[in-house]
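The other protein chains are all here in position, but one chain of the complex has been omitted.
Letters are used for the chains, namely A, B and C, taken in the order the chains are written, and counting of residues starts over at 1 for each.
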Amino acid sequence: MTGVSSEGPLVGKLAQRAIAVTAGLFEMGDPPRLLASSCNECGQPHFPRQETCPYCSADGCTDIELSNNGTLWAWTAVTSAPPGYKGAVPYGFGVVELPEGIRIVTRLTESDPARLSYGEPVHLEIVPVYQDEDGRDVVTFAFAADASDAPVQGGE
Amino acid sequence: MTGVSSEGPLVGKLAQRAIAVTAGLFEMGDPPRLLASSCNECGQPHFPRQETCPYCSADGCTDIELSNNGTLWAWTAVTSAPPGYKGAVPYGFGVVELPEGIRIVTRLTESDPARLSYGEPVHLEIVPVYQDEDGRDVVTFAFAADASDAPVQGGE
Amino acid sequence: MDRVEVAGVGMHPFGRFPDVSLTQMGVVAVRAALKEAGVERGGFQAAFCGTAYGGVASGHKVLGAIGMTGMPIVDVEAGCASGGAALMLAASSIASGQYETVLVFGIEKMPKGMIRSSFFEPWQEESGMSATPAYFALRAQRLMQTSGVTKEHLARVVVKNRSQGVLNCDAMYRSLVSEGEVLSSRLVCEPLHLWMLCSPNEGAAAVVLTRAPSHGANAGLTRESRASSVSLLAAVLRSHLPGPVLGESTPMAGLVESHVVASGEDGAFVNEATLPSATTLAARSAYEEAGVGPEDLDVVECQDTDAARELLSYEELGLCSDGGAGAFFATGATERGGRLPVNMSGGLLSKGEPLGASALGQVVELVRQLRGDAGDRQVDGARVALSHTVGRGANAGVVILRG
Partner (left out) sequence: MDRVEVAGVGMHPFGRFPDVSLTQMGVVAVRAALKEAGVERGGFQAAFCGTAYGGVASGHKVLGAIGMTGMPIVDVEAGCASGGAALMLAASSIASGQYETVLVFGIEKMPKGMIRSSFFEPWQEESGMSATPAYFALRAQRLMQTSGVTKEHLARVVVKNRSQGVLNCDAMYRSLVSEGEVLSSRLVCEPLHLWMLCSPNEGAAAVVLTRAPSHGANAGLTRESRASSVSLLAAVLRSHLPGPVLGESTPMAGLVESHVVASGEDGAFVNEATLPSATTLAARSAYEEAGVGPEDLDVVECQDTDAARELLSYEELGLCSDGGAGAFFATGATERGGRLPVNMSGGLLSKGEPLGASALGQVVELVRQLRGDAGDRQVDGARVALSHTVGRGANAGVVILRG
C-alpha cells in the first residue's frame, strides 16, 4: 500500500481520531480491509456482509476479506454535494472489479475522470469525508489509482 | 358577538397585526365569517370552499357564509402540542353543528372539557395561535361557548 | 374463483429496535413465512409490501437482501390498513388465477410519539388541527354518548388486551395493568388516557398465500388432508363514503344526519344516519364473499388504535347491535373465554402499531389460532376468524380466515 492519493492516505495521519462512517463495512488497519462474506452454498462473494446470500438466498456465509487491489471498471465524479453529504466536492465515484469476481461501488480518490482509464489498477484506501462535531475525521473506503503517486493539480 | 373567551376575542385587539393561518378559510371582519360553498346540484353546504362538490361530485358551487352560531356536538382538549403546532397547550378541540346542516371540526376556546356540554350554544371567533417571526399574531377560527362570558380558571 | 390458502406466516416482533433496520425486520418475517410455507427462491410470482412510511422501494430492499427478486414487487400504502390492502391484492391475484403463490409482507419503523402524518396540510398543523389523538377522542366521546360506553369500559378494554399481551412474545408491552392504573395514566385528550392509545412502533409480518391444491367446489372441505391448512375466505378493502365528520377519513366538515342525505357506494343517495362506515362496507362485503356472518366467528383481531376504536369496531363489524357496544363489552363476550374473544394477541394496545405490518400481524395471530398453535393464548376450537384494520384515508381492511 504505497499509493498516495490526492486526498491523502489515512494510515498514521488520522487513524487516532478517525471514526468509520458506519461499523462493519471495513477495517481501518494497515492495510485496510473491506469486510465481505462468501456464501457457503453458491460460493459467491458479497459486500457488505450479511447472513443470507443476496444471490442464492441460502443461509450460512463465511466472513472473507476482499483483495485490496483491483481494476477500474467505471468512473465519474460528483460535482455538487448530494443530500446528506457533508464532505467536499468534486469527488470521484465508480466501480472497481476485484479478483474475487466482485464489483464494488465506491468512492474514488481521483476526482478528475479524465485522469482515469478503463482497467487501470487501483487499490483500497480509507479516506476522510468530513469532520464531526468533535473534530474527528469521519472516514469511509475509497479506491485510488496505483499510478497516481504524485498527482498533478489537474484542471483546478 | 359579545362572547369573550378565555383566549380573548380578536376584534379590535389584534386585527391590525394579525394574519390568517391560511387564506380562503375565513374572514377576520366583525363579525368574522367561515367561507363555505353550497352545491348547485345537491344543495349540500361544504367547508372549506372548493369548486367540486365533495358529496355529489358535481361542478358548480355558490359561495356562502356559514352561520356564526351553532351548537356543540363533540369536544375534547389537546394537552400536548401536536407536530408542527407552535401555539400553547392545552387547547379545546371539537365539532360544532351549524344550522345549515353542516358539522365543522374546529378549535374551541374552552380547553377544559368539563366546562362544556352537549348541545351548548357556541359562536365563531378568530383567535391567535402563535406569533410569527415578525411578531404578528397568526390567527385561526375557533368556537366559543356563548355562556362563557367570565371564565373561571378551572382546574389550573 | 380459486380457493386461497395461507401457506405460511412469519413475524418480526413488534416493539422498538434501534439497532435493527427496516429491511432486516422484513427479512426476518419474510424468511420465517417462506420457511413455514416451504417456498424457496423462484417459488412465488409476485410480492406485495405494505408500508406507510417505509420509503421508496421498501419491499425491494427486503427481497433484494435475500436474493429473491425478479417478480413484480409492489409497495402498497393504505394507512393503518396497508397490510390489509396488500393481502387483498395478493388474494385476488391468486383467486383470479393470475398467480399460484404470492408473498405478502408489511414493514414499518415508526418514530416514538405522535405521528407527524403527511395527511395534514401545514395550516392544519399550525392551527392545532393535526392532533391525531384528538380525533380519536372525539370519536370516543360520541361513542360514550350513543353506545352506553363509559370511561371504565375504555380502561377495561386496555386491561383485557394487555393481559393477553403478557402471553405474546411478539408484543411490545408484556405487563399486566389494572383499570385504576389505566385511568390514572396521563390524560392525552379527554376521555383518552395514555394507556388507552396504542404506540406507533416497529415490526414486520409476512404471509405466503397460495392456490389451494384442489379446485373443486368442495375444495374448502379437503382440510383433513392438510392438518394445518388455513383458507383465506375473503380479503376486502374499502374506503369511506362522503358525509360523516368523524371517522378515519378526517374531513374538516361533514353533514348532519337529520339535515340531508349523502352518497351511497353506488352513487345513489342514502340517509347519512344509515351511512355505513368504511369498516362496515368492508365487513359486509367480506361476509358475503366468505359466506359467513358475524355469528359464525370464533375469534377476532380488530383495530384497537385506541380503546374506543375497539368498541366501535364491534358495532361496525356487526359483532353487536348499533349502539350496543358498551352493553356487549360488559357481558365479557370479547374476553378470553368469552363467546367471541377479541384481540387475543394483545391487540395493538399491547403490540404497538407498526402501520404497514399491523394488519398482517393480526393475520399471523389468527392463523396460529386456527391451527391451534397459539399456545397460552389459544381460543379452543377456533374455526373461523376475522381480522380488521382501519386507518387514515379512510381505509378499512377485513380478512376472514377458516381453519
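The definition used in the following text is that a contact is a pair of C-beta atoms (placed from the backbone, for glycine too) under 8 Å apart; a residue touches a chain by one contact, two chains touch by 3 or more.
A quick note: this is a predicted structure, and the numbers were derived from the prediction, not measured.
Student: For a quick check of understanding: of C:38, C:97 or C:213, which residue touches the chain that isn't displayed?
Tutor: Missing-chain contact among the listed residues: C:97.
Student: Which of C:6, C:20, C:63 or C:367 touches the chain that is not shown?
Tutor: Counting the whole complex, the residue in contact with the absent chain is C:63.
Student: Of the listed residues A:61, A:104, A:122 or A:144, which contacts the missing chain in the full complex?
Tutor: A:104
Student: Provide the residue numbers of chain A that touch the chain removed from this figure.
Tutor: 21-22, 25, 36, 42-44, 46-48, 54-56, 74-87, 91, 93-95, 97, 100-105, 107, 113, 118, 129-130, 138, 140
Student: For the chain that got dropped from the picture, name the residues of chain B it touches.
Tutor: On the chain B side, contact with the omitted chain comes from 50, 52-57.
Student: Touching the missing chain, which residues of chain C?
Tutor: Listed in rising order, the touching residues are 21, 40-43, 52-58, 60-61, 63-64, 67, 69-79, 85, 88-89, 92-93, 96-98, 117-119, 121, 236-242, 249, 251, 263-268, 281, 392-395.
In this text, only the chains that are shown with their structure count from here on.
Student: Out of B-C and A-C, which chain pair has the most contact pairs?
Tutor: Higher C-beta contact count between the two pairs: B-C.
Student: Indicate the whole-number Å distance between the mean C-alpha point of chain A and the mean C-alpha point of chain B.
Tutor: Chain A and chain B have C-alpha centres separated by 58 Å.
Student: For chain B and chain C, let me know how many angstrom lie between their CA-based centres, rounded off.
Tutor: 34
Student: Touching at least two other chains at once: which residues of chain C meet that condition?
Tutor: As it turns out, chain C has no residue touching two or more other chains.
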